[in-house]
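As you look at this complex, bear in mind that one protein chain is not there, while each of the others sits in place.
The chains carry the letters A and B, assigned in the order they are written, with residues numbered from 1 in each.
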Amino acid sequence: MVKFSVEALDIWFGKTQALKHVTMSVREKEILSVIGPSNSGKTSFLRMLNRFNEENPEFRMSGVVSMDGRDVRKIDRETLRRKIGMVFALPLPLPLSIFDNVAYGPRMHGERDNRRVAQIVERSLKQAFIWDEVKDRLHESAFKLSGGQQQRLCIGRTLAVGPEVILFDEPCSGLDPISTAKVEETMMILKKDYTIILVTNNVKQAARVGDRTAFFLSGELVELDATDKMFTAPSDKRTDDYIRGKFG
Amino acid sequence: MSKHPLRTQKIAFFLLLVATLLIVVPVGLIVVVIIQKGWPAVNWQFLSEMPRQGMRAGGIFPAIVGTLYLVTGAILFALPIGLLAAVYLSEYAKDNILTRSIKLAIVNLAGVPSVVYGLFGLALFVVFFKFGASILSGSLTLGIMILPLIITASREALEAVPYSFREVSLSLGASKWQTIRHIVLPNAIPGIITGTILGLGRAAGETAPILFTVAAFYLPRLPQSVFDQAMALPYHLYVISTQVPNVDEKVRYGTALVLLSMVLLMNLVAIIIRYRFRKKKKW
Partner (left out) sequence: MPMLRKFKEFVIEKLILLCGIASVIFVALIFVFLLKEGLSVFKFVRIGEFLAGRSWYPISEPAQLGILPLILGSLWVTFGAAVISVPIGLGCAVYIAEIAPGRTKEVLKGGIELLAAIPSVVLGFIGMVTLVPLVKNVFHLSTGLTGLSGSIILAFMAMPTIVSIAEDALYAVPKSYKEGAFALGATHWQTIWRVLLPAASSGIVAAVMLGIGRVIGETMAVMMITGNSAVIPRGLLEPLRTLTATIAAEMGEAVVGSEHYFALFAIGIILFIISFAINVTADLFLHKHK
């Protein structure tokens, strides 16, 4: 089942073209790894899916991005972003307590019943594998957590609004190896219920985690294939060079 | 190159120090003199009684009350408009001609001479809207005068909130206004309060805008409604210094002291809030 379909997508920020004629699709409940050097367009691509690029006043596009068969531009933005969660590169807790961080999304969407909110918070933090570490200090500031814990809190926060898709934008770049492993483990478990797209600078991480992998270079989608095949017998020489570390 | 660059430097630095002292020392002296000569006049009666015999006896209570009314009215007008205008500039405005015009207009409002505000208040509120010389006219005039201050301070406070917080909120599906209301504004409040109090201080000390729009030298009783005239400290000081002969010197200094204290107290509170907030900031 196709979750996202991208057709002939070109995007520009001002005069710079960030994506060139990208056509591809994302399957439901798969983990798609997106790799490529910096400025290859991978983050711009990710941000197309939840219409985040529109926040930039110089953004222009042509082509279509669809979710579940519908053009995302025709879906109400807030509804779309409720279905598509995003975890950022640096852990970004809101300046609120741990509880309020996770409760923020549901509350903004109208959830008023405090008991239900508490249930959602607990469930989300458990899904993010951080409940045990924070259950006794839910009302402390989120800034008191370590980097790895904050990132898992952010994952929990994203899960609390009940998305169908989770976008990860280099989520482990600020984390130590142990926290990184925990986040990767979480992603593998979440795959059962969510479609996941992971943008990463770490080629090995992409190989560990992704079912399929997409390689972007200078705004072009060079290759998209099953991870095993891509990493053992890539079709394009550029992919091969990048994976081997000949540039990057 | 001079032959003795270090000597030139010594001379230059000395002159610069002199320049600095020429500003800072008189300021200190001014404050000291006002305190010294005004303090004897300031007692509870002075602050709480009505003036008698053209201010040769009695107190300045109605002037204090009048100033408080005017300042409150000014803020009630300027804060909502100024804050929302700041929200517009910080969160919604794009880089276009409209935005540039708004910024230019703010720069201009900030630079208009206070007496021209008085003329404007007279023409618009007193005459055209027929509010007459009243607290309403005076407050609105002062309000427009401090609007640029409120907008600028609020805008800085809003822009200081890291952009990443907004991104997080939007990514969770919150709308732009929800993001502003629940994330941006609450974290900008200390800066907004600071700007508001500084605006209050400015409004309290101005004379020219209230000359034709509200101020009276002597009113037999306190104002009962916004359509009444009022006394005000700055105007009071002006009149007893220039137009009423034989007022005891310490009464004049005392009035100056009360006005100065009010304004400086407000500035001090604003600075303290700004300082404590910077220390407490969690991000």
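Quick note on the criterion: a contact is a pair of C-beta atoms (placed from the backbone, for glycine too) under 8 Å apart; a residue touches a chain by one contact, two chains touch by 3 or more.
Here the structure is a predicted model, which means the values were calculated and not measured.
Among the residues B:76, B:98, B:189 or B:272, only B:98 touches the chain that is left out of the figure. By the touch rule set out above, subunit B reaches the unshown chain at residues 1, 5-6, 8-9, 12-13, 15-20, 22-24, 26-28, 30-31, 33-34, 80-85, 87-89, 92-93, 98, 101-102, 104-120, 122-124, 127-128, 144, 147-148, 151, 175-178, 201, 204-208, 211-212, 234-235, 237-238, 241-242, 249, 252, 256, 259-260, 263-264, 267, 271.
Rule of thumb we're sticking to: only the chains that are shown with their structure count from here on.
Put simply, the C-alpha centre of subunit A and that of subunit B have 48 angstrom between them. Residue ranges on subunit B touching subunit A, taken from their complex, read 94-95, 164-165, 167-175, 178, 182-183, 187, 282-283. Of all the residues in subunit A, the ones that touch subunit B in their complex are 50, 52, 55, 57, 78-82, 85-86, 88, 90, 92, 94-95, 104-105, 108-109, 141, 143, 154, 157-158, 161.
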